[in-house]
Every structure is written in structure tokens, then in C-alpha cells.
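Just one protein chain is left out here, and the rest sit where they should.
Per-chain residue numbering starts at 1, and chain names A, B and C are given in the order in which the chains are listed.
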Amino acid sequence: MSFNSFGRVFRFSTWGESHGPAIGAVVDGCPPGLALSEADIQPWLDKRRPGTSRFTTQRQEPDQVRILSGVFEGRTTGTPISLMIENVDQRSKDYSEVALAYRPGHADYAYDAKYGFRDYRGGGRSSARETASRVAAGAVARLVIPNVRIRAYLIELGGDRIDPAAFDDAAIDENPFFCPDRAAAARWEAIVDDARKAGSSVGAVVECVAEGVPAGWGAPLYAKLDSELAAACMSINAVKGVEIGDGFAAARLTGESNADPMRPGNDGKPVFLANHAGGIAGGIATGQPVVVRIALKPTSSILTPVETIGRDGQAADIRTKGRHDPCVGIRAAPVLEAMVALVLADQKLLHRAQVG
Amino acid sequence: MSFNSFGRVFRFSTWGESHGPAIGAVVDGCPPGLALSEADIQPWLDKRRPGTSRFTTQRQEPDQVRILSGVFEGRTTGTPISLMIENVDQRSKDYSEVALAYRPGHADYAYDAKYGFRDYRGGGRSSARETASRVAAGAVARLVIPNVRIRAYLIELGGDRIDPAAFDDAAIDENPFFCPDRAAAARWEAIVDDARKAGSSVGAVVECVAEGVPAGWGAPLYAKLDSELAAACMSINAVKGVEIGDGFAAARLTGESNADPMRPGNDGKPVFLANHAGGIAGGIATGQPVVVRIALKPTSSILTPVETIGRDGQAADIRTKGRHDPCVGIRAAPVLEAMVALVLADQKLLHRAQVG
Amino acid sequence: MSFNSFGRVFRFSTWGESHGPAIGAVVDGCPPGLALSEADIQPWLDKRRPGTSRFTTQRQEPDQVRILSGVFEGRTTGTPISLMIENVDQRSKDYSEVALAYRPGHADYAYDAKYGFRDYRGGGRSSARETASRVAAGAVARLVIPNVRIRAYLIELGGDRIDPAAFDDAAIDENPFFCPDRAAAARWEAIVDDARKAGSSVGAVVECVAEGVPAGWGAPLYAKLDSELAAACMSINAVKGVEIGDGFAAARLTGESNADPMRPGNDGKPVFLANHAGGIAGGIATGQPVVVRIALKPTSSILTPVETIGRDGQAADIRTKGRHDPCVGIRAAPVLEAMVALVLADQKLLHRAQVG
Partner (left out) sequence: MSFNSFGRVFRFSTWGESHGPAIGAVVDGCPPGLALSEADIQPWLDKRRPGTSRFTTQRQEPDQVRILSGVFEGRTTGTPISLMIENVDQRSKDYSEVALAYRPGHADYAYDAKYGFRDYRGGGRSSARETASRVAAGAVARLVIPNVRIRAYLIELGGDRIDPAAFDDAAIDENPFFCPDRAAAARWEAIVDDARKAGSSVGAVVECVAEGVPAGWGAPLYAKLDSELAAACMSINAVKGVEIGDGFAAARLTGESNADPMRPGNDGKPVFLANHAGGIAGGIATGQPVVVRIALKPTSSILTPVETIGRDGQAADIRTKGRHDPCVGIRAAPVLEAMVALVLADQKLLHRAQVG
């Protein structure tokens, strides 16, 4: 309910700026007794960590997480879990240009309009660096929903879509793009290299599938599972669109072709013959895989000068030097997984609260 | 924080089922002293009301709203505003088929999976009838943001898009589709007639523009204006996708082409040379028009039999007789406007809380 | 999180004014499948109802509750339960004096200072009439915690305390004061009669005991069971003090005398040898009876003229004519029970959310 917290009964709050001493998250409402150590969190942070390939920003951050509270003798106690990640590579840089003029596409102007001033170093609070806190919190959320498998991957980069027929889950971790289509991954190397060399940037579409979500999670009407997912996704930096299941394509289907027929299954649960709905009906999980898709705009930091205005209203041109991701969509994959995990953990506990 | 409430400081809660005695909303946190009577609410309800053309459900509901509290001598008192709409046309109907088997695409199976049983009469709580409560609450929200003009219209129906060059704001209220393109509106008559006659249904894309939102509204990071809008939109029945600004198309642009350059304006505020961002950066309004777009699936109620299962797990076929909208997207336009108004009213008050 | 809602996962919101057409409550988050009809709610309302003896206000209100949603075929569906009570006896009365001058002790001046104006008819939203909505919601809460027995009674009226040795649970329902001490009840008749005849009023202390609350309910640190109870109690009209267990008397004990020693019980649970703590330690229930006590000031409506000021700031005298409770503490007993039930139902579900 506050500005920097998310969730209802399994909640997390994040804090910290790009160039402050540290960033962090406080996870509240976690069930007690779950085995948790830094080793459960670090691998997820490593997936999001910058500087692991030439396709992401070259900022060097080890992103070592510390658990400061909420764990005793290796298990969660049910009290708040404080996670902290120190900022290491706050390269001394001249921010005078960014301090004085607004970078179009960034939050610079909006923050000034709201707060009267801003921490302009590396984007301050609006930096995608904050998403490391989400990934750390998401690692805790995963422990709450051990039977749910969450997997995010890029299906489009710079306008180039994968071939669904070439989808190979095993490929996702083999390339720096979380791309399930090996041929596409190869093409994307050139796309990102070109964008980087040109000082340009490209967008991406990331899909996330959560398998093992039991029918019944979710809560009509304003805590609908899809509504919560939409809020969670749209809060990720650079996201401009969210789809559940067929998304916008569903608007072009007829009722017959959009139906997800059911047949009796062997275990008493229905077998669905299609999943246009993306696993959610009426805001509640149907037991099918939950499918979410997000669109990320191209990084706003580019070397091409863009017309803008300065803090005192004068005309100016600005080009964003420094270290940037040529495609923020790449590192968004682990962030999306984290947000989906956080929503599902919360919904599991909400469901348990009401229905037992 | 509860399941059927929305908003943080300007909040509303809705209650009621399709075939119960009434539905309603309680609006809380409304500023005092605003002139409010039923006459301020009724016109918006009338826009959403069923049965006004042959293109929507033939259920006859006058949707007369009553204000039961929170208004004294014609002005809001600052205390909860209780709005009630009686259900009139609960046609006596045989619901035994729906009671026994799940309609694919509807919430039937999911509700049963969650709650163990469900009110199957007309969809119960999951019925789009609930959106009348939102429209009533939204009418109150509009009074909180008198300088914001909110306008929603269909840009696609049954896969047929409008011609942006033919956009005419005046056309929107002249046809039963809230369609700003007169030629498209003419084509859509046939599309919806055909769907209705075939017992089929079609989807739609609805766009909403809010003009006059001042730069600064919104609240990073988990109460971002776009995040709140996404949650609000995705909570509307049948919505499967949400876009802000260019949405998914932004993912196919380069950083240069996606930039919204700024020039000094005459009033001290910047003039933006483009609005790919849809008026929001870093979760905060930039002062440009806020642009939201939603995709609605085709109505799941169709006459074609669909394979399904019954409550006791047996195979069945079901076709949905009765009165239905062949395109739920049409009546979603006033609902979308209401939800955008509700989000913006809340964000205005939140902004005022923090920044004064 | 909103102003007129209470609870976290089992929530209720109330609306309505003393002299509007109706008052009501919306209960959200209720578990599905509970048997519920008006007959489950009415008896509790009848206990709080005015005009049942000469010791309460003579306003005649049948307080008939209607369930407008959330129940299907006699069982809760898990969706919002809308409860409405019509105001019947809004006696046509001249409110011009109250409209023009502030009654000391009432919310008149504070409401005007906050909102700029107020509904002055019978106190508007600040009227104790609102507590009928709580009692109705509390009746639903009781169904969520069927194994908890909640019992409130007056232990002091007009400064006259009961004799603890004379405590008889059976006596509580035998007199109009919810007094467990028959001799005290007899004395109180005279006290209240005298106050009523003198146009004066008296205060009261009400105690509530909840038996059957299992050890573990409650949630540190800011959703502590005692913290939630304190908020719930202090929100009741005219309450000026709240105690848990020994309350203020505990401040005068030594650590040894305040200890609640434990011995092994036969059922694996401890037997406590005392209950100074009132069943709560560290914000969590210990399994002992939960004991809450509230102090209610004397009704502010008195016939003796009191110095005050008018709306335009001028000096005035005011005496409150009309129908009033000479002791608001009497009818507070069923309200306190309701609030305790509402807190406990919420805490039960919260506990289940986190711990399973």
C-alpha cells in the first residue's frame, strides 16, 4: 500500500539508489521454517548481474547479497528478512550534464516535476539497478512456492522474433540473451553489437511461464492474479506493455477459436485442450501454465544527441555517455521471473488465508 | 489491500452479483465539498448500460444509481459515499446447465476450484455487470480531477482496425461502438451483426487518453502510475493485454526513434515533440496525454457447443444460451474511462499527500 | 488502508450517517462455504438496538439487516458481503441550533475544522449509530471463529464498580446493563435514572473476554494482536482508554507478581497459573483468555447548558435536547464484542496465510 512496497501478505519493500552506498529489500510475511541462506539468493542475482557479457552494461558489480535479519540457524523465522547489496562500482564520473539537462525517455524530468529535485547520479532511484533488490526478494519468494517452475526468456529482440518451432528450453541458459531459439540467439548477437557500436539501443519482448500454479490461486476482483501480475510487470523499468495468454492477439479471435476446451483428466482435474487464457480465468488460476509477456522499450540512453531542455528551461541537446545496456530487455528476464515469483507467493498465502 | 477494493487514499470497494438484489460501490477518501448528486453519475452509467443498441446484450437494466451516504446538502462530506444500483432484469431462467458444467473461458471452473462452489446465476460475482459499480465510482472520481479530460474509444473490433487518419473525436458518441472512425463504425455493424447471428463473438481493442494530467502525478516504484493503470485495466473483465504509449510497438523501435524530444514551451513547461512514452516516465506523469490501450478477448459465451467437463468431472458439451454481448469490448469503453479516472484521482491525492 | 475500512485479510468497510436513508457494511475476504443468513446477524443487532429499555435512547430503530450480496444458497461465496440497515426513525427535528453551534465533547467542531462543513443531523457520520454496522459485520466474523467465545460486560458504571466476587456470567443477559453482578445492576438502575432525569450522563468501563483463542494468533510487530485490539477499541465512539490484561494496574506490580507461571498441562499445552498478560505476549496469543477493557466517557449530550462557540466564532451556550443514551457505555458492550470478533477473525486468517 506504500509506494515502495509490493504484495499483500507476502510483501517486500525496496530501497536504494544507483550510486548510494547500497540497495536492499525487506521481505515481510515469509512463512517460518524455510531453509534460506545467501547461497539460495546469489545464483539468481548472478543471472541479472551486469557485465557478464559484452551485450550488457560494463558496470562491474559483484552483487553480493547479505541477509541481515529474519533467518536463524539457517531457517526463516517468520520475521522480516533484510537483504542488502552494496554498490561497488560507483565510477567517479562527471554528472554535470545530466544534472543540468533532462534525458528524454528517462525519469529525469518527471522526478524533477514531482519532487523539485532529483538524485541524478546514474538515475538515482529510477535506475534499473533497483531491480537487483527485486531479484533478491524473488529468490525468497521461490522458496514459498517450491512446486512452481518459473521460466522467462526473450522471444523478440530488436524486432526479430524467435521461431516458436525452434523453441528449446535447454537453449535459454546457453546464450547471453535468455533466448530459447539458438538461431535467433545467433542473429541477436549482431543486432546488439550493431546497436552498441552505433550508440543506439533496441527493445525486446520477454515471456514468462509459471508451471505448477494450482487452480484456485488468485482473488477477485481487485487482487486478480492477472491484475497483480500486470502491476508487477509494469513496475519493471522500461516495460510498456503486458499480456496474459494470447494478449492482444486474443482480440482478433472469435469466441470459438479463443475457447480453451476441457476434457476429463486422469487425476480428477481437467485437461485443457488449449491455453489462450494463459492459465487465468476471472482472475483465478485454472491450473494451466500461467503465461505473461512484457514489452520493453529500447534503452533511452543513446549516444545520438536528442533535443531536450535544461533544468532552467533552456533548449539543449543531450547524449548519454557512460555504461549502458544496449538492450535492457535482456537483463529483464530474471527480473520478470522474480516479480512473477513474488506475485505467486503472495497469492498462495492470500488463498490460504481465505480458503485454508 | 483487500480483494474487492482498489486505490490507496481515494479508494472504492464494490459488492454484488449479477443476479442478486443489487450491486454497489463504496467510495472512500473523497475530498469534501464537491457538488455531487445522482445526476452526476447517471449519464456515465447510461453509456455503459446494456440494451441500448442491438449490438449489446438485451438484458434490460435501468441502472438507476442511489446515493445512500456521504453527501449532505448536495456536497460530499468526506465520509464514505455508498452507491447502490438495483438489479431489475434478473430474468427467471434455467441455470441448471451452467450449474452443472463449466463454460470454457468463463470463471466457472476457477471459482469452483477456489471456493468449492459458486453463484452460477449469470456469472455471479464474475459477471461484467459488476463494472456498473466501477462506472458509478468513476463518476465520483471525475469530480476529484475536474481538469482532466478522459476519453476512451475502440480502435479495433473483430480484428478490424480504425484508420488513424480518419480519427474524429466527434464521431465517438455518434455510433454504438465508441468508434472514432465513421467508416470503421459502419464496417463494425456488419461484423457484430454477423457474430451475433452466428452465435459467435469478437474481441476488441480500446484506447483511452487522459489529457490534463499534470507532470508529477505518480509514485515510484510500486505505485507507479503505469503500474496502477495496468492493474486497473487488467482487472476489467475479458482484458488480456495492456499497453502504455507505444506499448509492444516500442519494443521494435530503436532508442533514437523512441525518444520523445523536448523543446522549451511558452509557459515554462516543455513541449514534447512526440509521445511514444504515453505520458509516463519512471512511473510519473510527464504532463503529456496519458495513453492506455487494452485488448479484450471475444465474449466466451457462444452458441457453438464447446467441449468441457461437469462439476463431477464427467465429459460434457456446453453452449451458452441467453443474453450476451457479442463483443464485450464495446461496453468496456466507459468502464476503462472509469478505471482511469479512479487511478488518476487516487494518484492526485497521493501526490498531494507527499508533496503538498 | 482506507479511512473507513478495518482489517487486513478479513476486512470490513462501513458507510452511512445517523439521518441518511441507511447505514451498512461490506465484509470482504470472508471464507467461502459458511452458513449465513439474516438470522445469524439479527440477534446481535437486537442486543445493541436502541429503545429496548428506559436506560438507552428512545430512538426507535428496528435495525433490520439485509444481506445484499456474497451469499448463495445460504452459504458465503467468498465474495463481498454487503449488509444494509435502513434508518427508520429519523424524527423530523429542528437541527438549527446544532447546525450553528458546536456541542463540546462531540465531533462537531473537529469535523468542521477538517472538512469545512458537516452533516449535523444527529451527529452525521460521527454518530454512534454507525456501530450497528460493526455489530452486523461482527456477526459474520463470529462465523469465522466458531470455537472462540466472546463475552463483554460492564464492570463499572458512573464510577460504581462491580464486586468481582459476585461475578455471574448468567447475570449478564438478565439486566439492561450487561452487568455480571446482580447487586451492582440494581444500583445502576438508580444511577442511570438519576442521570437521565437530571439531563446528565455517566461513563462506564466494559470488559471483554475471548476464550478459545489458540496460541499463535497475532503477528509482530505492527499487527500485534494487542495493537489491533487497541485500534479497534479506540475507534469505538466515546472510548478514551484501552487495557489488555491487568492494564494500568500492571504498572504497579513487580516482575515477580506480574509473572504468569506455566506448568505442564495434560494435553501438551501449558497450564498458566495466572493471566496478568490478558492472553497476549509479544503481540501473539498465548492460548489463555484474551482480556480487553475499555473506558467510555459520559455521553456528551447533556441538558445542562455548556459554553461554546458558533460556526461564525461567536460565544454561545448549548444544551443538547433530543433522544440520547444517558450512558453510551451500556450499548458499547455488543459493539466491543463485535470489534473483538472482527480482529480475531482477521488474525486467524493472517496466521493461516503465513503459517498455514
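Things worth noting here:
Operating definition for what follows: a contact is a pair of C-beta atoms (placed from the backbone, for glycine too) under 8 Å apart; a residue touches a chain by one contact, two chains touch by 3 or more.
The structure displayed is predicted, hence computed values, not measured ones.
One of A:I23, A:L45 or A:A259 touches the chain omitted from the figure, and that residue is A:I23. Between the chain not shown and the residues B:G16, B:G29 or B:G105, the one that touches is B:G29. Checked against the hidden chain, the listed residues C:V71, C:V98 or C:V205 yield one contact partner: C:V205. Within the set A:P32, A:G51, A:G199 or A:P264, the residue that contacts the chain not displayed is A:P32.
Although one chain is not drawn, its touching partners on chain B can still be listed: residues 1, 8-9, 29-32, 78-79, 220, 349-350, 352-356.
The chain not displayed touches chain C at residues 1-6, 8, 14, 102, 104-111, 113-116, 125-126, 130, 156, 158-159, 195, 200-205, 214-224, 226-235, 239-248, 250-256, 258-264, 268, 270, 273, 276-278, 280-287, 295-302, 304, 306-309, 313-315, 329, 350-351, 354-355.
Across the interface with the omitted chain, chain A contributes residues 1-5, 7-9, 11, 13-17, 20-24, 26, 28-29, 32-33, 66, 68-70, 72-73, 75, 77-82, 84, 114-119, 121, 124-125.
Basically, only the chains that are shown with their structure count from here on.
Where the sister copies chain A and chain B meet, the same residue numbers recur on both sides for over half of the interface positions.
Rounded to whole angstrom, the centroid-to-centroid distance between chain A and chain C, based on C-alpha atoms, equals 46 Å. Computed from the mean C-alpha positions, the centre of chain B lies at a distance of 39 Å from the centre of chain C. Chain A and chain B have Cα centroids separated by 26 Å. Under the contact definition stated at the top, the residues of chain B that touch 2 or more other chains are 1-5, 8, 14, 114-116, 125.
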